[in-house]
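Left out: one protein chain. Kept in place: all the others.
We just call them A and B in the order they show up, numbering each chain from 1.
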Amino acid sequence: MTATLPPGTHASADDPNVLLQDDFDSYEPIPPYPPRTEREAEFYTLGDGEMYLNMGPQHPSTHGVLRVVLKLDGERVVDIDPVLGYLHRGVEKLCENADYHQTISQVDPLEYVSSLFCEWGPVMAYEKLLDVQVPRRAEYIRVLSGELNRIASHALFMGWFALDLGGLTPILWSFIERDEIVEMLAALTGQRMLFNYFRIGGVNGDLNHEFLSRLGDWMSRAVGQIESNTKLLNENEIFVRRASGLGVIDTDMALKYCMTGPNLRATGLPYDIRRAHPYSIYPEIEFDVPTRTEGDSLARYLLRMEEVKQSLRIIDQCLEQMPDGPIMAKLPRLLRPRPGRAWAALEGPRGLYGAYAISDGTDQPFRLKIHDPSFIHLQAVGALLPGHLLADTMAIMASLDPIMGGVDK
Amino acid sequence: MSAVSRTWDQLTLPGKFLAIVVPLLALLTIGLVLVVALFGGAIWDIVLANLPAVRFVVAVTALLLLSPPIAFVIIYMEMKIIALMNLRIGPDRVGPWGTLLSTVHGLKVLMKEDFTPNQADAVVFTWAPVVVFATAILSALVLPFAPGLFGQDLNLGLLYFFAVGGLTVVGLLMGGWSSFNKYSLIGGLRSAAQIVSYEIPLTLSVVGLIILAGTLSLNQIVQQQAGWFLNWFVVRQPLGFLIFLIAATAEANRTPFDLTEADSEIVAGFSTEYSGMRFGFFYFAEYIGVFIISGLTTVLYLGGWNAPFELPHIALTIDVGSFSGWLLAIVAIVPVLGTLILALPFFLFRSKTRWWVALIIGFVLFNVLAGGLVGLWAYISFDWVAGLFWFLGKTFALVFVFVWARGTLPRVRVDQLMSFAWKWLLPAALLNLFATAFAVVVAGV
Partner (left out) sequence: MDRALKLRLETRFGEQLHGPVRQRHDETEIRIAPADVIEVLRALHDEPELGFVVLADLAGVDTGDTLQVVYHLWSGTTGDWLRVTAEGLPREDPRAPSATFLWKGAEWMERETYDMFGIIFEGNRDLRRIYMPPDYTSFPLRKDFYLADDAARSPGAGVRHMERTHAPTDLVAGSVRRSKA
């Protein structure tokens, strides 16, 4: 019993009552359209003996839904074309139709592993638009929770990096680490992952007893635990041989590709926004900016582990120097900043998180642009991979630490 | 007919399964009894006339029947041990401490949809798992599990083992190439390169041992390692042992050389397009391969079925017939008495235990004790029991080492793997060979 079918559908050959949405038999080879740009034409012409391999959006170890089309010559990668957009949620458009406060929860899932930094950028930009002075206690709490989130993010990085190289154990150990931190942050913010904690003018809740007791417990064990977790990898010959000399970036190339964060610092340039363009109360806190010169995957991994130690130092100092006072500035409930533009940038676990907010005098932002470091770093993969083997694809991508939520916005 | 179809519709899936299988089994049993009763003598004469063929059939059947349980045990070991290394719990629910989980996995794999990809080469695709599994079983035919307990005692046992074991690569290539999938292709090619490269250090490292032992027959190699563990070949050929172990890890596609099934790069390698029982075959064959290669290492280097120490030979002569009437009394009274005696402490010292629970505990403990005593008697009286015990113990210790390596080590890259084989293992194996030859010829070892 076939009726007139909507366009784009056809009846199944077995049962005319069943409609199929896609014609799988007429699948065209990639790409299904003529090349639109010269780079696409260059990529989609096969040389002699080359083949395309599609590491599709579903793959055990692309960091989220990322599709990478590889041009391979046997096992050697000749070229890559990352295809993004599988996790595109239209956050910026949604923020234009939301209140200033509502945008904070919209922006959380961008880099879901380090949500607090995703919130911090827009919140700082709005505070510049409103000319709001954030109370000191709130700033200290922001730095404290932010550094905890940084440690959690780096712990996940370590596990993920080892998993992509084949080690099954470190990821589970790093999740033990991360679970403790995330439980702490749940005691503080109410949520384990997408915290929605920062508010314009302060933070949502003060430090409470449970958070502080968990933090104290954890801090007393943290250094030893991190040491023992990383020892398995640092002293492992196979791991070191796989990761060293892999995906070498030098400072010129890093600056040309607009890389920031640990990826840039591993090339030798000690550029850390907390020192280069200080914000919040970072000028009052002592910490070092770890730097390495080799610029390969191993250097990036070791650098992030050193950053974890520096974050512990920062947390210590925050706890010591924590002032009393309010945790929120006095602001009206309905926020109507005067028309203007503001940019805020901060140092997240992956690099420079930026937020550009334009206000037109109404209670909704006119434009909120988020700058995400993972998006930038994924570009560099295209320049780093050619010449390496297939097995290094994952290793290099993992060492640059992209989070697809941020890449796709 | 409608009554039958209505009843059939009301059955659940296990019910339908049993409704077919149970009558079929009953029929088969009756048929078997009839055949044996009618033609038993003639069959026995044929068997006696063709003993080697019958021995082969029995050995292969025994191996085929035993390989699922062994694979289940190894799969469970891997899941549990890696979980404990990962600071997790692992299988916990199905059976005591999760021991039945791998059985359940085996059953699940039977129930999955079994399909062939649209554009795959159907014949090759279907036969690939068979080839892999068959070569694994065939190579196990020459392994001596205990004195007298082996498939065949070939003069060329070791050579046969390497020859047939090397045919696994044919199966892996068949599987990788016939699935219409680039990931499988890459996995299959990687595995071919890996297995072929590591065959050479594997066989070369054993040549030193062959020189010392003077024979290729696995049975005789084990017999030469009788006595204290200082007689084991691992003491006389430590470098050979090391090279053999590393090459064996690569042959069995285990971490750190498991890049043929590296699931962070190429999904599942050559077995990406396989599902259901065909994937189960590949999976089984991998774990049987681990068992077999550990068994071979045990046989060659760790003394096979010999105990590490020399036991004085105890001859247990208990003439059961001399007990005459007392035997009945013993068989009647000892279990009851044992149960009561073992139950008493639980009842007396733990007030929570009710009397019947204490009796059950006593009964179980008595069974364990009696079983242990019977096992001890079997160990002393039958040399094959002792041999099997030591062989399995050493083999599973090596399997544990393989599982341990999987939980700890990351994966090597293809070019690092090949360069390691050709530039390091091969010269080391040659060095081992020359040193052994030198020692034998010149120093007269």
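Points worth noting:
Keep this in mind: contacts are C-beta pairs under 8 Å (C-beta built on N, C-alpha and C of every residue); 3 or more make two chains touch, one makes a residue touch a chain.
Keep in mind that this is a model prediction, so the values were computed, not measured.
Among the displayed chains, contact with the absent chain in the complete complex occurs for A.
Interface note: of A:106, A:169, A:260 or A:359, the residue touching the hidden chain in the full complex is A:260. Considering the whole complex, the residue from A:167, A:201 or A:354 that touches the absent chain is A:354. If you put the missing chain back, the residues of subunit A touching it would be 1, 3-6, 8, 15, 17-19, 31, 33, 36-40, 84-85, 88, 90, 92-94, 97, 128, 255-260, 271, 276-277, 340-343, 345, 352, 354, 356, 358, 367, 369, 371, 375-376, 378-380, 383, 408-409.
The rule is short, and it goes like this: only the chains that are shown with their structure count from here on.
Rounded to a whole number, the gap between the C-alpha centres of subunit A and subunit B is 46 angstrom. Across the complex, subunit B is touched by residues 51, 53, 59-61, 75, 162-169, 172-173, 176, 232-233, 236, 238-239, 241-242, 389-394 of subunit A.
Subunit B contributes residues 82, 85-88, 182-183, 186, 190, 255-256, 258-259, 262-267, 406-416 to its touches with subunit A in the complex.
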